[in-house]
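Apart from one protein chain that is not included, each protein chain of the complex appears where it belongs.
Chains here go by letter, A and B, matching the order in which they are written, and residues are numbered from 1 within each.
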Amino acid sequence: MNLLREELSWITPELCLTLFACVALLVDLFVQKGRESVMVGFFSLMGLLATAFFLYRQYGVTPPAQPVFGCMVVDPFSTLFKLFAVGALAFVVLFTMLSRQTRPDGYGEFYFILLCAGLGAFFLASTYNLLLMYLGLELLSIASYILAGYAKGNRRSGEAAMKYVIFGAVASGVMLYGFTLLYGMTGSIDLTVIGPKLRDQFALDHGTIPISVATGLCLAGFAYKISAAPFHFWTPDVYEGAPTPVTTFLAVASKGAGFAALLRFLQAGFIPDRTLGGPEAMMGYSDKLGTLVAVLAALTMTLGNLAALGQTNLKRMLAYSSIAHAGYVLMGVATMNREGFSSVLFYLVVYYFMNLGAFGVVMYYANTTGDEQIDDLKGLGWRSPLVAITMVAFLVALVGLPPTAGFIGKWFLFTAAVKKGFLWLAVVAGINSAISLFYYFRVARAMWLRPEEEAKYATVHASPAFAALLLVLAVGTVWFGVGFDSLLRYCDYSQNLLR
Amino acid sequence: MYFDYFNVFVFLTTGLLFVFANMIVGGLVRPQKPTPEKLSPYECGEDVIGDSWIRFDIRFYTTALIYLIFAVEIAFLFPWALVVREIGMLALVEGFTFVAILLLGLVYVWVKGDLDWVKTYNASVKGGTEVEDRPAADIHGGPLPVELLQAAGVGPTITEQQTKGEKGHS
Partner (left out) sequence: MSFFGAPVFFLAAALFALGIYGFMTRRNLIVVLMSIELMLNAANLTFLAAARGTAQANEASSYAVFVILVAAAEVAVGLALVLAVFRLKRDSDIDAARDLRG
């Protein structure tokens, strides 16, 4: 019984989130009509706060040696991603409360599904068990399908959700088939067992074709979740069609969880322990896998950036930009070593701040004007300076220029890639960053380099709450560009304890 | 062992032969004078109304979905019921939590009126002054789209005559 209590104490954050998801539903049923939005949102925020508190308490405590209940891993790595997901959810809830675009008739179910999606991200980030990984991915995905189609009666939202569900279901089906092949080869669905078993098989030197097929199928699923080429087609459509707070969630939390699972998958299953020395074939295979990911990274960032150049819709442009950023992050994954992985973590945290901010500005703009075109932003700088200034901070960070966190994040990624010997990849990424300057600059130009008289829309002041949110994000974006030491140490720490 | 199965085989063959032989003999012997009344399907003595390939109401779809959810729930509860005594209190609590979460969802849809045959749309109207009693079919866009099923290759092919017949009766 004591053991049970101890195990339960390790999954308090998940229990707490589940509880508050249910509470959100109940509150919607019992609260007076017309006040659901505020009350349900408030309870969801309380739940997220409580979850964050429990997560914070887990940080610094020696993690359990064995997975909890045989499948949940509690370590700083998962705690980092869970905090990441909780923070993103909190911003999404706040955005939803402030947004005019999402006015659902059932607030309870919206927040319930949102919190469930967060729960899926939790599971995805903290397991070596392939089945639980699949279930987490599906919980996250299915909730995202519903959220993407939440603007009922809106053709674009419905279409986005439909495309998402079709592509998503196929990708997860492909991934599941890859998992079953791994199970067939090793007789286990636990990655910590699969890794050594694969090492034995490499030692037997049966050839790598079956393993390559299985790995390829699994990678396809992960590539879909992080919207990497060639499985990125759904991204622009879904990001554009979904309600903006939901888009924010997809771009930040969903992608982050996908990367967490990918890192765990590669780390536990396919990176030989250099100190122990694996069979020669496995070393070669691991390097080949790294090269494959590197090629995918180059492809992803190039496709994303080139497509973003021609966009006129702000949301769609940011969608392509998020594809490009998945490419940059994959650069760190391709190194297949600890340094690369810790730079991935760092960049994801940075990405979190700048993308939340950029989508927040899009939401503000769409709310006040009902318009998402880049060219119609003209004169915004003179009319709503605060919003425009923070937007410039986010854009500078997205390009990757100092003194923002975007620069530091990219710096670490580039260094890791070059050290691993992917000089060509770093060059491609550099050229891509230069390309991205053009389309990010177009937004800034529309906002500032046009006279005030040309402004299309009258002055709209951001509500104080919204302005505060944007300021927090902008300060974070700049702060981590200067005082990045503590964050870097935390990312490193999370990475080192990854078994 | 094979011999046992041979017995079964003989039994099956005899049974089938008996049925079909009687049908063939009956067909050869009986008088055949078909009239339209005799050829129409028997519907409790009523006149036949239209084809059985009619458009089903979209509202059945909700019912089907709820059935699906609880059918899958049962798939979990059977293995659970087998081991609940072995594992003890923990399994009991887990099982009830599982069912409780599902029930919560059911209660939510119920209270929101999504299970009503005719949904009343006053839940979302602020203040509740504006009460509209629209049948759900209007909002959901009518009965289950036969075109959808047809395109999928599982639906009926509606000839012009049948469509007319449907209209005439309804």
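The working rule: a contact is a pair of C-beta atoms (placed from the backbone, for glycine too) under 8 Å apart; a residue touches a chain by one contact, two chains touch by 3 or more.
No experiment lies behind these values; they were computed from the predicted model shown.
Student: Which of A:Thr180, A:Thr291 or A:Thr415 touches the chain that is not shown?
Tutor: Candidates A:Thr180, A:Thr291 or A:Thr415; residue touching the omitted chain: A:Thr180.
Student: Give the residue, chosen from A:Leu135, A:Leu292 or A:Leu401, that touches the chain omitted from the document.
Tutor: Residue touching the absent chain, from the options given: A:Leu135.
Student: Specify the residue from the set A:Glu109, A:Asp237 or A:Glu372 that touches the hidden chain.
Tutor: Missing-chain contact among the listed residues: A:Asp237.
Student: Which chain A residues would touch the chain omitted from the figure, given the whole complex?
Tutor: The missing chain touches chain A at positions 131, 134-135, 138, 142, 145-146, 149, 152-153, 155-156, 158-163, 165-166, 169-170, 172-174, 176-177, 179-181, 183-185, 187, 189, 201, 206, 210, 236-237, 240-241, 310-313, 316.
Student: For chain B, which residues touch the unseen chain?
Tutor: So the residues of chain B touching the unseen chain are 58, 61, 65, 68-69, 71-72, 75-76, 79, 140-141, 145, 147-149, 151-154.
Just so it is clear, only the chains that are shown with their structure count from here on.
Student: What part of chain A is in contact with chain B in the complex they form?
Tutor: 4, 18, 22, 25-26, 28-29, 33-34, 105-106, 108-109
Student: What part of chain B is in contact with chain A in the complex they form?
Tutor: Within the complex, chain B touches chain A at residues 90, 101, 104-105, 107-108, 111-112, 123-124, 126-128.
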